[in-house]
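All protein chains but one are shown in place.
Should a chain be cited, it is by its letter among A and B, assigned in written order, with residues numbered from 1 in that chain.
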Amino acid sequence: MRLDELAKQIGAEIVGDGSIEVTSAATLEDAQPGQVAFLSNPKYQKQLETTRASAVIVASGVKEASAALLKAADPYYTYCLAVVALHGFRKHPHSGIHPSAHVDPTATIGEGSIVYPGVFVGPRCRIGRGCILYPNAVIYDDTLIGDRVIIHAGAVLGVDGYGFATHKGVHHKIPQVGNVVIEDDVEIGANATIARAALGSTLIAKGTKIDSLVMIGHGTKVGAHGLLVAQVGIAGSVTVGHHATMGGQVGVAGHLKIGDNVTIAAKAGVMADIEDQTVMLGIPAMPAARARRVYSVFMQLPELMERIKQLEQQIEELADSGDTPIV
Amino acid sequence: MRLDELAKQIGAEIVGDGSIEVTSAATLEDAQPGQVAFLSNPKYQKQLETTRASAVIVASGVKEASAALLKAADPYYTYCLAVVALHGFRKHPHSGIHPSAHVDPTATIGEGSIVYPGVFVGPRCRIGRGCILYPNAVIYDDTLIGDRVIIHAGAVLGVDGYGFATHKGVHHKIPQVGNVVIEDDVEIGANATIARAALGSTLIAKGTKIDSLVMIGHGTKVGAHGLLVAQVGIAGSVTVGHHATMGGQVGVAGHLKIGDNVTIAAKAGVMADIEDQTVMLGIPAMPAARARRVYSVFMQLPELMERIKQLEQQIEELADSGDTPIV
Partner (left out) sequence: MRLDELAKQIGAEIVGDGSIEVTSAATLEDAQPGQVAFLSNPKYQKQLETTRASAVIVASGVKEASAALLKAADPYYTYCLAVVALHGFRKHPHSGIHPSAHVDPTATIGEGSIVYPGVFVGPRCRIGRGCILYPNAVIYDDTLIGDRVIIHAGAVLGVDGYGFATHKGVHHKIPQVGNVVIEDDVEIGANATIARAALGSTLIAKGTKIDSLVMIGHGTKVGAHGLLVAQVGIAGSVTVGHHATMGGQVGVAGHLKIGDNVTIAAKAGVMADIEDQTVMLGIPAMPAARARRVYSVFMQLPELMERIKQLEQQIEELADSGDTPIV
């Protein structure tokens, strides 16, 4: 593809020779002639001078590089468009439902959806159009999935919620008569698990992207356009607003209400409701500015202990010296 | 079903009209006429006044509601019985071993057990009666499973323990010649993994319920009637007593002894033995009352630092003022 053709397609402004040919995308560090790289993290700015890439997608402010520049207001998004233009998405080895998949006769699967070998789709499931179910994904009965949803290998949707009534020391299983609802454009990572609701529905709203090994408890509702990074665990009956971002290994206790546009840093432990627009951090999770102050003192605890010892010694000396004149 | 019939079946006392028809269970918030709801968490008590449910299962003390009451000593357990009575458990789409499952000819599977498509049962496994193995569960060789055990989709039992002898910088695999034993009435969550013992058996004792994505290390023995919530990880050679409860993402280090009736709060990191009847919390895990005091000060660390600074200033002033008279 000619660089000027690419630039037009991705809406970038060329600084340099638009007639060169580009074939693929690469990192600034690894790029070879004929490749397009990008700079979105200023930390790697120095590599602009040494990259062998033929062109680099950059923010508008960038002036010079050893390569042609493709200037864009949102360089990471423009890079995304470039990778789509140059590489496209995966070409699947088959279309439709693979004969080695097991789809219950009462389930329906929309047009253009691809079901890989080893997938199980249970009774009464409804799967929309343009979905991809990768190998060995398991969709329990009654799960409803919208359009263009991607379910990665080994993910399990609609497994029984963890609901037991303990009576005289024995845990009795409560039938989990709810289901799981996945809206359009959701992506679910490999080996992630989403429990069906005890009653009603567990919901993953449109556009939310869930990473590998995430666990969503029964009856929890995750709002639209969320980002849940790997190994996040959300207990049951939680409500998460739209545009939530949770870093890896975050845990959220049950029955909480997490607002809109909330960001929770990796590994945090959320034990209370969170208001809209809040950034949270720590175990237990605190508003980030507060948490940074707490952890800053935490990491100085040995010195703080020394200061207390010194204070105690000074006090004793003062008390002693104060006694003397009296005697 | 008539309400009085349901009440009789679940052992509840009716306050209201027993002749009404009820068809299903729902939450207080979502219930419609014809549905039965329940109140076990006092936090939701206000919904008693507004619920549209036809009947609500409540504790004996509750007086009034907009619906008929079903009074019970243990309302959550009674609700469990009501859901069973009204909905029953999942009706499976097939019986016995599905032809797409792979059961080794040397394995035995008891009467009434259901094996879904994609399940693998390895050589010499013995699976009891009335078990359910959901799609793509994998049971490695020599695993012994009792009666009425439920293994959810993608769970892996009997995988090699993580045993390596490191010699001159190279990790040599130690054959894991033990197995996994699962007693009666255990439930294992989706994509959970239970490692086989290096020698002897990894054991999950009767009635223990394990949630999704839990990891149990090799040689560990989990006592009867435990509850291990999602993403718990227990290292190898741990002994856990009966009636243990571990919240989500708890981690337990290897070779420890956890007593009976121990509760460990979510995300805790257990690094030492725990006595019977103890509630533990925190990283590292401490007895809960102690941990609450520790975390209470932890969250006030910035203010504590201010108090130390103020003390230092006061001491300096005192020392200065103390000097003056001497001069």
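One rule holds in what follows: contacts are C-beta pairs under 8 Å (C-beta built on N, C-alpha and C of every residue); 3 or more make two chains touch, one makes a residue touch a chain.
What you are looking at is a predicted structure, and each value in this text was computed from that prediction instead of being measured.
Annotation: of B:V156, B:M246 or B:I274, B:V156 touches the absent chain (contact as defined above). Considering the full assembly, B:H102 is the residue among B:R52, B:H87, B:H102 or B:R126 that touches the omitted chain. Hidden from this view is one chain, which touches chain B at 102, 104, 118, 120, 122-123, 136, 138, 140-141, 154, 156, 159-160, 162, 164-167, 169-175, 177, 191, 193, 195, 198-200, 213, 215, 217, 231, 233, 235, 249, 251, 253, 255, 269, 283-284, 286, 290, 293-294, 297-298, 304, 307-308, 311, 314-315, 318, 321-322, 325. Of the residues in chain A, those that touch the hidden partner chain are 24-27, 30, 41, 74, 76-77, 79-80, 83-84, 87-90, 93, 98, 100, 116-118, 134-136, 150, 152-154, 187, 189-191, 207, 209, 211-213, 225, 227, 229-231, 243, 248-249, 266-267, 283, 295, 298-299, 301-302, 304-305, 308, 311-312, 315, 318-319, 322, 325.
The criterion applied here is as follows: only the chains that are shown with their structure count from here on.
Chain A and chain B have CA centres that are 25 Å apart.
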